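Worksheet for the structure shown next.
Missing here: one protein chain of the complex. Every other protein chain is in place.
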Amino acid sequence: MRLSSRHLLGIDGLSREEIALILDTAESLAEVGTRDIKKVPTLRGKTVVNFFVEPSTRTRSSFELAEKRLSADTINFSASTSSFTKGETLIDTLRTLEAMAPHFVVIRHSQPGSPHFLARHSASSIINAGDGAHEHPTQALLDAYTIRKHKGRLEGLRVAIVGDILHSRVARSNIMLLKTMGAEVVLCGPPTLLPHSIELFGCEVAYRAEQAIEGADVVMALRIQRERMTAGYFPSLREYAQLYALTPERVRTAASDVIVMHPGPMNRGVEISGPVADGTESVILEQVTNGIAVRMAVLYLLAGEAGREETTA
Amino acid sequence: MRLSSRHLLGIDGLSREEIALILDTAESLAEVGTRDIKKVPTLRGKTVVNFFVEPSTRTRSSFELAEKRLSADTINFSASTSSFTKGETLIDTLRTLEAMAPHFVVIRHSQPGSPHFLARHSASSIINAGDGAHEHPTQALLDAYTIRKHKGRLEGLRVAIVGDILHSRVARSNIMLLKTMGAEVVLCGPPTLLPHSIELFGCEVAYRAEQAIEGADVVMALRIQRERMTAGYFPSLREYAQLYALTPERVRTAASDVIVMHPGPMNRGVEISGPVADGTESVILEQVTNGIAVRMAVLYLLAGEAGREETTA
Partner (left out) sequence: MRLSSRHLLGIDGLSREEIALILDTAESLAEVGTRDIKKVPTLRGKTVVNFFVEPSTRTRSSFELAEKRLSADTINFSASTSSFTKGETLIDTLRTLEAMAPHFVVIRHSQPGSPHFLARHSASSIINAGDGAHEHPTQALLDAYTIRKHKGRLEGLRVAIVGDILHSRVARSNIMLLKTMGAEVVLCGPPTLLPHSIELFGCEVAYRAEQAIEGADVVMALRIQRERMTAGYFPSLREYAQLYALTPERVRTAASDVIVMHPGPMNRGVEISGPVADGTESVILEQVTNGIAVRMAVLYLLAGEAGREETTA
């Protein structure tokens, strides 16, 4: 089986079978990370441009490690918007990138839809590494991989996502993936940080953390951006923590084999308490480890796609 | 045939035959960029330091792609002047770089002559990627490559260069190359942005864009630096655009098979209008693509030189 597109622009558009294919492929590639020589020749001679206009050491490094384990050549465009574009429009920047004809472009940009734009104009395979508050598909895939490893399945699980749903591409991609795979999702956060028509997501909504967490198989905290506080979305970090932090008391009411997740970087004492972050339920560092295998799987599967299109072109 | 120097410091000093050799070599290497495995082993085991003190994602990436397609190991020194030197003199910085003994140093620096200094003290092959307002030889070579691909020749063509000639290393390198290859060059820009003794270049000078563009086979716009306006070189971007922008009206008066070029990044609506930038005459994105092949050719030819010197030393 193959992916139906040569791009990974979002979870939106992936079928249940495609998601399962990526997770299964990641499982077989995870083995490479345990070898002494952590390297396979899949992408030898292929070029990957990591075009990160928003700063992101964590996701960029995870992609870069995945690329190098597949023997790709990597180039980083980590420049800030201002120094890269110098008055140039985003469209011209993306066209310039495309004219250099890399095999893959991994793009993070604050403009929602920029990967989709690039995909329309590009001969390269485009991977969305986060576009504004829109999607972050590889994060949702690594989260699903981590859940499946612990629970053996995604279907029928109750997953609570707690925090700033409104601004979170992680939440958006996770909701779509989890619903596609048949999980039950409950969203929770201050009313100011929930999207207007949240019912359209087809998820349960909880305004109190206790209500969301009780009986959950998976609890996922989202990162709070401190700048939201000054923008008036919530009165103080202290109050946010009192109402929404994952604390031992709250987590105790979840399923007995609950796992606790966080996309990182964590604000300890804000959206998650130290004891929970470091507790036996936490799989936060496993998420980091699994991210590499999942990104290898995406590159591996898209490379197959790209190869096929080129031979028929 | 070989290049007479193991450095590429400028167009100044290159013979007609050497320029043709680089363009011919680029033509055969361009084929590598169309393969699925975009890689040849020419520079395997050789180290290239990309020493970019002035920020430049575009040129740096083009060089890095060229280096990786030739299998070189690359190191980036993209630090800003302040963080790299910390009070160190430029000479000490360059000597430190040289003590690390890379095979190649690709250098961009705001100080005119810094590549030449480095070449005098270095066992490495030095490539000038832009030194202040002095030279930018690989830009001129990729421009020539692009012109030759469209016109089949350089000799006898009429090339109009419009914009800030005074501060432009792109203009300087292009003028020298085009004159050496027998093209006719007409320079155009506001009097404040033309060099004092412009007649020494041996080019025609036009103060009105219309006059420069009429009948031209090639029209090249130069990038306007917004900081020149505040420095009083011209009153406003709006007035500059009215007098010197490449517009459809102006381009219509050029030769019927005219090509329009820009070294990028573009200020749309200032030195070039959107319809011209995106028009059928525009070869701006081809310039980006061709840059990789031309830089591969330069590295390839210099590597031959370096090899020869080392075996006889």
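Order of writing sets the labels: A and B. Residues in every chain begin at 1.
Just so we're on the same page, contacts are C-beta pairs under 8 Å (C-beta built on N, C-alpha and C of every residue); 3 or more make two chains touch, one makes a residue touch a chain.
On a predicted model such as this, the values are computed, not experimentally measured, just so you know.
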Open item on the list: Please identify which residue in B:K46, B:R108, B:R223 or B:H262 touches the non-displayed chain.
Closed with: B:K46
Task: Sole contact to the chain not displayed, among B:E88, B:E155 or B:E199 - done: B:E88
Task: Positions on subunit B where the hidden chain makes contact - done: 44-47, 49, 73, 75, 77, 79, 83-89, 92-93, 95-96, 98-103, 307, 310
Task: Residue ranges of subunit A at the interface with the undisplayed chain - done: 33, 36-39, 55, 57-58, 61-62, 64-65, 68-69, 226, 264-268, 277, 285-286, 288-289, 292
